[in-house]
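One protein chain omitted, others in place.
Naming follows writing order (A, B and C), and every chain is counted from residue 1.
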Amino acid sequence: MTECPECGATINLPPGTEVGEIITCPDCGVELEVVSLNPPSLELAPQVEEDWGE
Amino acid sequence: MTECPECGATINLPPGTEVGEIITCPDCGVELEVVSLNPPSLELAPQVEEDWGE
Amino acid sequence: MLVVKFGGNGNLNMDSFCADVAFMVRNGYKLAVVHGGSKEMDALSEKLGKPPLFVTTPSGFQSRYTDRETLEIFIMAVGKVNKLLVEKLQKLGINAIGLSGLDGRLIRGKRKGVIIAQEGEKKKVLKGDYGGTVEEVDAKLLSLLLERGYTPVIAPLALSEEGEALNVDGDRVAAAVAGALKAQALLILTGVPGLLRNFPDESTLIPEIPGEKLEEYIELYARGRMKKKLLGAAEALRQGVHLVILADGRVENPIRRALEGHGTFIKQGGEGWTTLPWKMLTPAASTESTP
Partner (left out) sequence: MLVVKFGGNGNLNMDSFCADVAFMVRNGYKLAVVHGGSKEMDALSEKLGKPPLFVTTPSGFQSRYTDRETLEIFIMAVGKVNKLLVEKLQKLGINAIGLSGLDGRLIRGKRKGVIIAQEGEKKKVLKGDYGGTVEEVDAKLLSLLLERGYTPVIAPLALSEEGEALNVDGDRVAAAVAGALKAQALLILTGVPGLLRNFPDESTLIPEIPGEKLEEYIELYARGRMKKKLLGAAEALRQGVHLVILADGRVENPIRRALEGHGTFIKQGGEGWTTLPWKMLTPAASTESTP
């Protein structure tokens, strides 16, 4: 159980969630990055401009 | 059995002689390269200035 | 002044390519060569027990995840292609000079650092990526060398703000070099005759695309690596290059054949002509015109 850093909603990480995974906050819809599992912690996902590099 | 290209002496390649080996003509002493084994054939060994390259 | 991109993958013929570069330079054309290295890179990474990790970005692009170890393998792979091209050109009497974007800060790039990868329905953040985008090319260094009769051969590495080496896309490097040098034409040689209406049917070659319609054609016909080449073409047009040709790098005299009209011609302002007989290209664009 952890909180959305944007809107504070409590978020339950489903089993099988991996570190580095991007999930969407069910309340405010912002994209969050799973930074660690125990303790579970989330950060705003990095904004990456669409890229088509090598 | 083959001949020294320098002085024409007949040269017997001892068993175990390898292609690329350098032997000396027993008669004229010139350095010879074993170019092939069958048929045995000899050439003057290349002169390589002393080198200490990489 | 002509910039030619020699593809990194596919079965391009390095010998016939170098022979044609030599022909053009001997006949007074100023040329800069940009090359890729993905074929060499994939082979080397396998042999070194670090198979390439390709990730697909959410919008479907394939991107090579380049951590530091992969970057150093990439440096070796593109370094080898670079020096083999230089060796072959020197053997043909052309005074080639091999540079990467690190050398003399030839290419400034921006480090991505993060790739968003689509794995099944999961989206993943991959950090520590040394891939980058091309920001700027130093035309001064290239002109200094071109004016003294050197033929630059450029490897797809760039230098980030923080002074780190970056793996960048060869097509975008070629576009940026063509823009920086105000080249008359950018020629991208690949393993296909040009943009095909329906790949891989080579009879559906699209001979000509007016610059302003390029985005449309990209949406309609371009997939995967070809899409990157066309985005490179778009970038070159934006930077003032009037003509971009996508042509076949597997044939004999690939440059002359392309300039004689074999390939997809993407032209700014879209006037009617479809061929650019290589004779028409002013040989050595006089040095004044090179910035």
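Miscellaneous remarks
By definition in this document, a contact is a pair of C-beta atoms (placed from the backbone, for glycine too) under 8 Å apart; a residue touches a chain by one contact, two chains touch by 3 or more.
No experiment lies behind these values; they were computed from the predicted model shown.
In the whole complex the chain that is left out makes contact with B, C. From the options C:13, C:62, C:90 or C:268, the residue with contact to the chain not on display is C:90.
Within the full complex, the residue among C:67, C:164, C:208 or C:260 touching the omitted chain is C:164.
The residue touching the chain not shown here, chosen from C:39, C:80 or C:122, is C:80. The missing chain lies against chain C, touching residues 44, 47-49, 72, 75-77, 79-80, 82-84, 86-87, 90-93, 95-100, 102-105, 144-145, 148, 150, 157, 159, 162-165. Against the chain not displayed here, chain B makes contact via residues 18, 20-22, 33, 45-46, 48, 50-54.
We adopt the following convention: only the chains that are shown with their structure count from here on.
One simple way to say how far apart two chains are is to compare their mean CA positions; for chain A and chain C this gives 37 Å.
Measuring from the averaged C-alpha position of chain A to that of chain B gives a distance of 76 Å.
Remark: chain B and chain C have CA centroids separated by 53 Å (rounded to whole angstrom).
The residues of chain A never reach two or more other chains; the list is empty.
Among the residues of chain C, none is in touch with two or more other chains.
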